[in-house]
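The structure appears right after this line, and notes come after that.
The complex appears here minus one protein chain, its other protein chains still in place.
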Amino acid sequence: MHAAVVLRLVPDIADDLEISESGNDIDREWVGMKLNEFDDHALEEAVLLKERAGASVTAVALDGDGVDKLLQSAIARGADRVVKITYDELPPLPAAAAVAAILADAIQALGADVVLTGVQTPEDAGGQLAAALGARLGWPHLSAVAGVQPAPDGLIVRQEHSGGYATRVHAAGPVVLGVQSASQPPRYVSGSKLRQAIGVKPEKRAGGEAFAGPVAMVRRLAKPASGGGAAMWKGDADAVADQFVALLRERGLLKG
Amino acid sequence: MATILVYVETRGGAVQPIAFELLAAARSLAAPAGWTVEALVCAADPAAPAVEITAADCVLTMAHPALSPYLPEAHAAALQAVVDERQPDVVLFGYTTAGLDLAPATAGRTGRTLAAYCRTLALDGGALTASAQVYGGKLIAGIEAPLPAVACVMPGAFAEDAGRIAGSPERIVLPAPATLGALKTRVLEELFPEAGGVDLTQASRILCVGRGIGEAAKIAGAAEVAELLGAELAGSRPVIDAGWMPKARQVGKSGTKVRPKLYVAVGVSGAPEHLEGMAKSDLIVAINSDARAPIFGAAHFGAAIDLFDLLPALADRLRAG
Partner (left out) sequence: MPMPSPLAVLALIAVAVLVAGYRARVLIAAIARAPAAHRWDQPWQRLGFVAREVGLHRRLLQIRLSGSFHLMIFCGFVVLFSAIVADFGAGLFPGFSLHAIGGDTWIALLQDVFALVLLAAIGLAIWHRFVIRPARFAGSRTTDATLIYLFVIAIVLSMLTEAASGIAAGNVAGGWRPVSGALAAALTGAGLGADGAAALHAGATWVHMLAILGFLAYIPGSKHRHMFTAIPNIFFRPLTPRGVLPAPPEARGQVGISKIEQFTWKDVLDTASCTECGRCQAACPAFAAGQPLSPKKLIMDLRDRIMADAADSAGPLLGGTISEQTLWACITCGACMTVCPLHIEHVPKIVDMRRQLVEEARVGPGLQDAFANMQRTGNSMGKPARQRARWTKDVGFKVKDARKEPVDILWFVGDYASFDPRAQRITIAFAKLLHAAGVDFGILSDAEQNSGNDIRRAGEEGLFQTLARSNMDALSECTFQRIVTTDPHSLNALRQEYPALGGAHAPVLHHTDLLLELIEAGALKLKPGSGATVTYHDPCYLGRYNGGFGAPRALIERAGYRLHEMPRNRENSFCCGAGGGRIWGDDTGVTERPSENRIKEALALGDATLFVVACPKDMVMYTAAIEALDVRGKLAVRDIVDLLELAEA
């Protein structure tokens, strides 16, 4: 088994996000970037596959600032090989199809037969990568994956739905997994292991041809109306309770 | 004529509530443009759930054993066949596991553009425009998706009432594509939530009680509201320390870190150690008699009010449904 894990650096949303001058992106100059939380789980699950079933693990990322360090940390975590994919250009908050087009050839060329990545990112308004990659590769895919077990003739994948409902799905051939949580929390990699991995230079590979079809574009970004802090409900207990219930109804959070 | 296709999610033979919100969304898009709304129910036995759908112009059903329980590969294949054949201008999914699977898959396999996390939708010339929630809700993206397009809509963005209105849609049975006979994945078993043991990290709604509750005997009132909300009951450290709840229910730095869809904090001051455990929740509502309590800095909604006044009032309304 050869598992490719797609890792993405995303803005730390705990940070203050400013909108760029162009108005359709955040100001990336200052914002702190971190490994997408779900990708972290995808990497853990891949390393678990390596430990449980002897899979070889290749971590893949689109080239960019901080990617070497990201991939080195993947080595420290247990990836066998790290590859960064070069590409020409992508618009801000790019369409999943466009990203998938860049990655798919490389993944195929690596000979991977299972692809893991995070189920979503804070900025994938253009769609989630796992399903888009599945479509591009012509492989089945599963999102919201919460645990993967090696089976003699493939993988057994747990897919989670709302309300605690889940299914166990058997995948016989190549498959793309959008991981929500790994079978166990991502392990800690000590500073000394990270320091050792600093020497590793990720391989470079050219990505696929740019996506030809039409794609959705983010035209502008805006801050939501209410700023920091809670919107305060006024009035007595009855008035507050009414507004509370109305909010729950609006957000689809009422029980049932 | 231009059409909007709504993917109807079912589970155990019943339509999921999100489908009605999507129907409402589709109708609000279709009405001004004079488009038609089609709903698609794919299941082993789609007839029963399809009956629930009345707010569409046309209800399409496709039956095949591989379609129930839900399997992404099967539903993606079904959708590809339907979309290729009927060529809808807009396809709507809800932001659920199925939506995460099928929106990008359908867009990718049928060459459509895609807008995710949509809270509003509109048609603007040759494009679908949407405002989408990004960066954990910190920013709103204005997206332009040239038609034909796929959109994945946030739950709660459209009121489901408009998706439940009565009507007598045309009903069409579609043949299952041959691809459904050659799937590489199959569902082994379905897992249903277990009652019992608490695992706050898994809870989608949490009601957390702070020291403001005052004494053990008062917890019952909060527990009732939690029950009515379908929420797990949790406590701040002092509440756990006092032995009013077991340690497994402690939220915070030295307890459990949670990220539910709804977090209601009553009588919690919002110390940094508490915030550390819950500030990432999707929606936070805080009730505290002190308007300056730091919890309001982390909450999305709040009220400076006595919790003993609010809880009964809230219980009444929730009970009434």
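In order of appearance the chains are A and B, and numbering begins at 1 in each one.
By our rule, contacts are C-beta pairs under 8 Å (C-beta built on N, C-alpha and C of every residue); 3 or more make two chains touch, one makes a residue touch a chain.
These numbers were taken from a predicted model, which means no experiment stands behind them.
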Not-displayed chain touches, in the whole complex, chains A, B
Please pick, from A:Gly111, A:Gly138, A:Pro185 or A:Pro224, the residue that touches the omitted chain in the full complex. A:Pro185
From B:Asp45, B:Glu190, B:Glu227 or B:Glu276, the answer for touching the chain not displayed is B:Glu276
Subunit B positions in touch with the non-displayed chain are 211, 237-238, 241, 247, 253-255, 257, 271-273, 276, 294
Interface with the undisplayed chain - residues on subunit A: 12, 14-16, 30, 32, 34, 185, 187-195
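Keep in mind that, in the parts below, only the chains that are shown with their structure count from here on.
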Rounded Å distance, subunit A centre to subunit B centre (Cα mean): 20
Would you tell me which residues of subunit B are touching subunit A in their complex? 11, 17-18, 21, 69-73, 76, 96-98, 100-105, 107-109, 111, 113-117, 132, 134-146, 149, 152, 155-156, 159-160, 183-194, 202, 204-205, 228-230, 261-262, 283-287, 291, 296-306, 309-310, 312-314, 316-318
Provide the residue numbers of subunit A that touch subunit B in the complex, in ascending order. 11, 13, 17, 19, 26, 93, 95-97, 100, 119-120, 122-132, 134-136, 139-144, 156, 158-175, 178, 213-224, 226, 228-234, 236-238, 240-245, 247-248, 250-256
